[in-house]
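Got a structure for you, written out below as structure tokens; questions coming shortly.
Every protein chain except one is present and positioned as in the full complex.
So, chain A:
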Amino acid sequence: MSPQKRVKNVKAQNRISQGSNSFQTTLSAWKVKQGPSNSKNISKHGQNNPVGDYEHADDQAEDALQMAVEYFEKGPVKTSQNKDKTLEKHLKTVENVAWKNGLASEEIDVLLNIALSGKFGNAVNTRILKCMIPATVISQDSVVKAVSWLCVDKCSGSTKVLFYRWLVAMFDFIDRKEQINLLYGFFFASLQDDALCPYVCHLLYLLTKKENGEIENGKLILFQGMQPHLQALLSLYKFFAPALISVSLPVRKKIYFKNSENLWKMALLAVKQRNQGPSPEPLKLMLGPANVRPLKRKWNSLSIIPVLNSSSYTKEYGKKEVSLSDCLNRSGSFPLEQLKSFPQLLQNIHCLELPSQMGSVLNNSLLLHYINCVRDEPVLLRFYYWLSQTLQEECIWYKVNNYEHGKEFTNFLDTIIRAECFLQEGFYSCEAFLYKSLPLWDGLCCRSQFLQLVSWIPFSSFSEVKPLLFDHLAQLFFTSTIYFKCSVLQSLKELLQNWLLWLSMDIHMKPVTNSPLETTLGGSMNSVSKLIHYVGWLSTTAMRLESNSTFLLHFILDFYEKVCDIYINYNLPLVVLFPPGIFYSALLSLDTSILNQLCFIMHRYRKNLTAAKKNELVQKTKSEFNFSSKTYQEFNHYLTSMVGCLWTSKPFGKGIYIDPEILEKTGVTEYKNSLNVIHHPSFLSYAVSFLMLQTLPREREGNREKGKKWSWYLDYLFSQGLQGLKLFIRSSVHHSSVPRAEGINYNNQY
């Protein structure tokens, strides 16, 4: 091996250890290095700060260190009189360099060898061990050699303890661990030593991997005990081989391991900084309180949602004889407990072990991703069963007068809803739960959660769902307060949105002609339109019951804001207009925002219908989903009456027709003007503030003047944020001497 290779940098170290050098070769390599020119070479390459002054000082330190190492290697000179002095001097040198820059792996190799071989006294060994701080990494071979010294039993117990502590602390800096893993059995045997046990436990904890074999069954029973370090190790074994060990951990979580690191705390930080690059992550396991059952509330569970555990049980059952090493050797599958990040999930998605209880995925967003994409029937079925049963068990209104766990149930529902929102998809179990529990629901407890569940019902045929769900909901709807009505409408709006999203996704994801959905698009559209009509019916009746409450009307119009944009926003061939009961209440409302919202909705309807019309004309081919002329007629009818009211001051002529005789009977003389933009009661406050602003004298004005003022007033209204009105007027009314409504032409052939 050429001396150039022994440069203090990580790559070189790795190369050396990969070559799996024996003790002899490294030592010989070390000896070659002793020339002064070589040492200079090293320092030049290895030093992190190439500033000249330091370089020189470092050169000196390097030389001193080499002398010290040499001295230790030769062993104490018995005849020398100033033995202690020299020893002290060299020790100091080593300590200084170690704490300042760390030692090269070769130096550590030699010194470790010396410390454990017992050439010097106990005190010296301790001091040497304490300063075994690597510059970057420690070679695996050094550790193996050191362990072999432990077998010879030349060093004292305290040195051994210190060595194990050092090993645990420096574990991350050992370059490779295959050889050390082979010593697993040796470490395991050391558990019997009481003094060593805690540290050996910690070491084993760090070492244990699935691949680790060599654990004999019978020996496990050795460490029956309540010491925390043993428990930690046991839980690790249980985690890897649940079919072999059964352990139930105590309630309180303790710190499992004594801190081995505090001797080297500062040095470790320094090494980490020197290494900079991400040091290999130690195996971290969650020994959280989740594994522990504090209270025996119910035997089914302590929390409703089960704890995440790999299903290693079931796999192992097939084998006749299962040994722990078999379990640990089991490779190829990725345990869930180690799943911490999304990239990990992607890398291991083909070999992921599923949890033993599928319900546990509810708390784990990564696994929810998995569930969402895997579409594996047993997985979904297990989840379905668990969720249905849990909902049924926990549902508080199933049990008379048992509202103790109300809070818990609410939290549970919240968790489910969070998962559904996360997946943007409803669960079948929840739908089944709604069917079963809605007839018994009082409309009060867990209201917001329950209604949110309604909004996540997966898309299905409306006529099938109606008798199971909406009929029961309607009963509650009509008999409850206005707030309940509003929240039901809100959740129905969300339901519509979810259905539309689902349908639009599904249509665009499967453009293939022979997909099952393609043939039933008409059916799906029909179902959606039935839902909209149903809500229309609910709203009309509710408006009557609540005597045209503005508050309620807001929620209703919110719903229709979704409805009017289906064609453009979701690219689905559906336009459903609102029922007259809603339209006229909104048109004649006393609230500005309602009228504004209505204008906006009409504007959007217009956009959608024109777009649809355009597409029909472009495509020419008679598509299945052309809208009937009735929709256009209906829209034009609404539009005429709206323009008649707001613009042309002919409110009851076209569109809504009221016999003039009846109108005269009301005694309102100026009924024709009283609903136009200027006189509409909902704009009253705007009109007042407009007049306050205007200082023009109120004189007789000509027609032109009037028109001018009219457009001023409109501009004023637009400037007040009535965007809906603006859009509506801009799109639907022609500014000309004779304003007229601009309907959409329809061909009667449809």
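Assume contacts are C-beta pairs under 8 Å (C-beta built on N, C-alpha and C of every residue); 3 or more make two chains touch, one makes a residue touch a chain; residues count from 1.
As a convention for this text, contacts and distances are computed from a predicted model.
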Undepicted complex member, UniProt protein name, chosen from "Large ribosomal subunit protein uL16m", "Centromere protein L", "Proteasome subunit beta" or "Neuronal-specific septin-3": "Centromere protein L"
Sole contact to the chain not displayed, among A:172, A:337 or A:393: A:393
Touching the absent chain when the full complex is considered, from A:468, A:568 or A:663: A:468
Which residue of A:453, A:575 or A:727 touches the chain not shown here: A:575
From A:194, A:377 or A:442, residue that would touch the chain that is not displayed: A:377
Residue ranges of chain A at the interface with the undisplayed chain: 217-218, 220-221, 223-226, 231, 234, 237-238, 243-250, 296, 299-300, 306, 309, 311, 313-314, 317-318, 322, 356-358, 377-378, 380-382, 384-386, 388-390, 392-393, 428, 431-432, 435-436, 460-461, 463-465, 467-468, 478, 516, 519-527, 529-530, 533-534, 537, 540-541, 573-576, 624-628, 630-631
